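Handing you this structure, nothing more for now.
Excluded from the complex is one protein chain; the other protein chains are retained at their positions.
Labels run A and B following the written order; every chain starts at residue 1.
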Amino acid sequence: MESLLELAWVVTLLPLLSAAAIAAFGKQLPGKGSELGIAALAITWLLSIGIAWQTFSAGTPEPFERAFEWSPLGGGFIFELGMLVDGLTAMMFLLVTTVSLMVHIYSREYMKGEPRFTYFYAMLSLFTFSMLLLVIANNTLLAVVGWELVGLCSFLLIGFYWEDKSNQDAANKAFLTTKFGDVGLIVGVIVLSAGMFGTGTSTPFNIQETNAAAMAGELSTGTIVLGMLLIFLGCVSKSGQMPLHVWLPDAMAGPTPVSALIHAATMVTAGIFLLARLFPVLAQSATVMAVIAIVGVITLFFGGLLALVQDDLKKVLAYSTVSQLGYMIAAIGVGGYTASIFHLFTHGFFKALLFLGAGSLIHAVHSNNMSDMGGMRKPMPHTFWTFIIGSLALAGFPLTAGFFSKDEILIAGDLWAGQGFMTGNLVYWVGLAAAFVTTFYMARACFLVFAGENRSHHAPHESGPQMVAPLMLLAVLSIASGYLLSPFSSQEFNFENWTATPFVEDATYPFIDAEASGGGVLAAGGQSIMAAADGEFTILHGVPTWHFDLLAIVLVVFAAAVFLAYRFYGKGLPERDPTLNMGAATTVLVNKYGFDAFGYRYIVVPVRDTLAKWATWSSNVVIDGMVAGAGRATKNAAFATYRVLDQRVIDGGVNGAAFSAAWWSDRLKRIQSGDVQRYAGALVAGTIVLVLAIAAVR
Amino acid sequence: MDPNTAGWALVVALFLPLVGAGALAMMPSSMDRQIRRAAVVITGVAFALVAVITASFDFSRSGELQFTTDASWISAIDARFELGMDGISLPLFFLTYLLTFLCAIYTTKHLPSPGKPKAFLALMLLLQTGMAGTFVAFDLVLFFIFWELVLVPMFFMIGMWGGPRRDYASVKFFLYTLFGSIFMLIAFLAIYFTAGANTWSIQALSEMAPFGSTTFQTWAFLGMFLGFAIKVPMWPFHTWLPDAHTEAPTVGSVLLAGVLLKMGTYGFVRIALPILPEGAVRFAPLIGVLAVIGIVYGALCCLAQTDVKRLIAFSSVGHMGFVMLGIAAMNEAGIQAALFGNIAHGIITGMLFFLAGSLHERYHTREIAVIGGGMLKKIPRYGVLLTYVAVASLGLPGLAGFWGEFTAMWAAISPGLGLADQYAGLYLGLVVFAAIGTVLTAGYFLWLLQRVNLGDPPERWVNEQLDDVMTIEWVTWLPLLLLILALGIFPVLVFGVQDAAVTNLMGYLGG
Partner (left out) sequence: MSLIGPLLLATFLFCVGVYGLIARRNAVLVLISVELMLVSVNINLVAFQNLLFPGAEAVHGQMFALFIIAVAAAEAGVGLAIIFNLFRNRATVNVDDVDLMRW
């Protein structure tokens, strides 16, 4: 049965081969290289399904690790090339290969006629390879390699239309912002590995060994806190957390399939993936978890607000990605390991669907702006219903994938709060509030795009089958994937059961007092925080149960948000809200006794116009300004250093030595008069002085 | 070839270029093409011989000296003719012959004014002997002679074939380096007399170490430090480098960055550390601080440059900072990182200088603002190559630059020889700032790429006929481009060869 797992490396390597093949002779092929990429991806996709099947069918899988020495690093330490296949890896395999395959197929039509079509496909394949490398890595150093490579691919693809200065800037901003976070990641990885020196291992980067050492208490608190916080800094930048999210909306400058693959479904989740990989380590420290949860909560709320005021459809989706990534990060911070990666999994599908749908719309109207769309329901029926499904999933409408995964997060927060942690309450309540915001902006987007009159200057038409087919498949997954961890799933047929590993299951929180909290706590997922009263830890692989109270709240929130959005945007883009211009007689009724107006004036307007604008402003002016200011200050410092310190002071000292030598020699050379008799005179005088001197000494 | 007995092979490989230089000098200057071809043949044969030596090198015993020669030379001062190579010498030795060979090929088509291939190539061959000798000499006097031998041909290369400020740059290069080597020589002499064993042998002295008081070691190390640090160059001794690089002809820049700078770090690793371990430990924090200042500072200076070649020259300051950070870590991983960084920087920056040279040949300017972008449109292959090498230089994993940088930072977090107890906080700070330096490095390279590669070409170049990469350039560059990739994917190619030798070396340091 191990045979398929042994082949896991093929999944990673095949896209690399296809990237090389596309780059080498893709241009000569009839499909300009796209068929190579699709073929390779199809094989890896099938393999991933096989691997997932095998891993999942084993229940909670023992991690499958294969590694061999790749290079010595000095001091007896070695760098391994190895793979670690467990439920988490298999899940990421499924997600990455599925979305990547869909994007590969979709792009054939979307990118048709682009001058750098072949290059685009080579980069897509290279990105897929890099992401899978990050996923399969059995040690943090190899993960860093994959991490940096996805960053490069992201940079190259954001700047795909590099003729425009704004796109170049966006690409540079993305690379540099994430590279800044990588400082944290790299130093964090180094700190953790240095902590491993004490255990006498020769592979200090090994993830499983690190997890084991952390749980056995062999890593000092300082190592864990410093190392994990630094690694978290890398995750903050890569996964678009505040305040380093600024690059993500700009990254929409890339082609839309790239946004779907890299900036929604896969690369931006790398940070969450890495935190999940090292979950047993970060679970050792209350500080680390609190920091992670708070950053996540701030991001999920304020990131969502930003989406309210966008006109660019892709930016709405980008900010919503920021917000959803915040949910995942927050879930990690409240011990919701399963909740987090489950949301990662479902979000990958429905967000990719939304982006690809947006791409289909943009393809039709040649504009990103929702003010240029409207009335798209009729001409583009397939895009319409798939987009609606994606939006419902994103908004967490009951029985879609987003509902199950987001509720997991809220429940995880609730349970964490039950252990007496404030962050748990934060995640629960702010998460609910943000669900309202999410629903509202997605409803707004849907109304603006599909309802009302066609405001575009083109005659929109439905996209071709190569674009619609991926939309349909992803739409199915946007609903179906949620049932892997729902009250409908069985004891074995259960996402939590598959993705937890013995490591995660054994992860304890040493900072929780087992007695005081009425028994110890184990959390592999939102559902399985279980404890035995006498401090004996057990884990129950439970099927989630219905939380009808939560379901009711969610439904109310959903209905309220959609209703509000419909009121303002249901008939297309409002000039001015017509409801406010009615006669005095109907005012009270139309205003529903003033509640609407109150809600509009004191909730919607402040939230949508003031608060969101303020958030936009803080994002664009303050934080972005700080980034730009840091850049400008660096540049000024650079010029000052170079001109004053380097050229004047340091080089001046060097030149000064040479010039003083020249000055003295200029004075001294005058002795060399060329007059023979002067020399003779000097000779005589010198002799006399010497004789006298010797005589005097004698 | 038996690595235990075939010392002659090393001697032949070492002096073949010198003989070749003599032979070239005999040829009449009118035989322009024949002279260039002869140089290719000579360097080619030498490279082939080195390839054979490499192939027959016993990698299982890379910690021991192989291909040794030990003959009496100047008995009056106990100087011996002692050659050999171990895992530390081999990669550098190989790189020297490869780069010179490629430079000779390149020169068949490109030679800056005033031409005179005979003189140029003869100087280059002379330079080759000097550089190669430095890496295989195991006698301090012999080492010093090879070390100084390098200065003369490089001085003339810059001074005769250089850019507009060549006189200034060549004299500065010569004097600055000579200044340092004097102190180095004094340190050598002091060691000779203090050790009292009447030997200049590096091996013997390393085995005898430590000798002399700690104070003596500190002073002697200071002397060597000045000699080697100027050559590396470390901040703040770096100012000769941008001038020399900017003015030097392409081939000169390539050899300067590719091999000459490596002599400094090699000297630290081979001589200063094992012979003066206590002095080295006392100096290590200072070296680390200067190295990290160099990293950040070099990157800042790069941001301010307007000249492509000068920018690349300043990037060397930063990259060599990572190499020195590895040495400052004073543990095996650090030395490994330093030596790997050496090789990687030699290949990558050598390649960058090739690119800068051909950029100048096409645009007749190196000003970024004048070039003004659009190279990917105008000369796409060239633009792709520049991107590739720049990305390698900013330390992307999978390419050669990464391993030296990452491993250096990794090694520096837990410095050896008791430094960790005393300076743990300092070294953590060094690692953080070095990592910030990588961001700045990425910043200036991306900015460079944005300004020269991307966008549309400005009007003045639109109708200009600019050649894309030519055949001769492909031939010259392909080995380097492949090596960048190969070392990135298979770091074991260098780490593996050096491993035993570095372990051996750390044995001398008591680590």
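Just so we're on the same page, contacts are C-beta pairs under 8 Å (C-beta built on N, C-alpha and C of every residue); 3 or more make two chains touch, one makes a residue touch a chain.
Note that the structure is predicted; figures quoted are calculated from it, not measured.
Across the entire complex, contacts from the unshown chain go to A. Touch with the chain that is not drawn comes from one residue among A:216, A:662 or A:676, which is A:676. Among A:7, A:399, A:661 or A:684, the one in contact with the hidden chain is A:684. Although one chain is not displayed, its contacts with subunit A can still be listed: residues 669-670, 672-677, 680-681, 684.
The criterion applied here is as follows: only the chains that are shown with their structure count from here on.
Computed from the mean C-alpha positions, the centre of subunit A lies at a distance of 39 Å from the centre of subunit B.
Listing the residues of subunit B that touch subunit A in their complex gives 171-172, 175-176, 236, 239-240, 297, 300-305, 331-337, 376, 391, 396-398, 402, 406-407, 409-411, 413-414, 428, 431-432, 435-436, 438-440, 442-443, 446-447, 450, 453-456, 490-492, 495-496, 499, 502. Contacts from subunit A toward subunit B in the complex involve residues 70-77, 79, 141, 144-145, 148-149, 152, 155, 159, 162-165, 168, 172, 175-176, 179-180, 182-183, 186-187, 190-191, 193-194, 197, 634-635, 637-639, 641-643, 646, 650-651, 654, 658.
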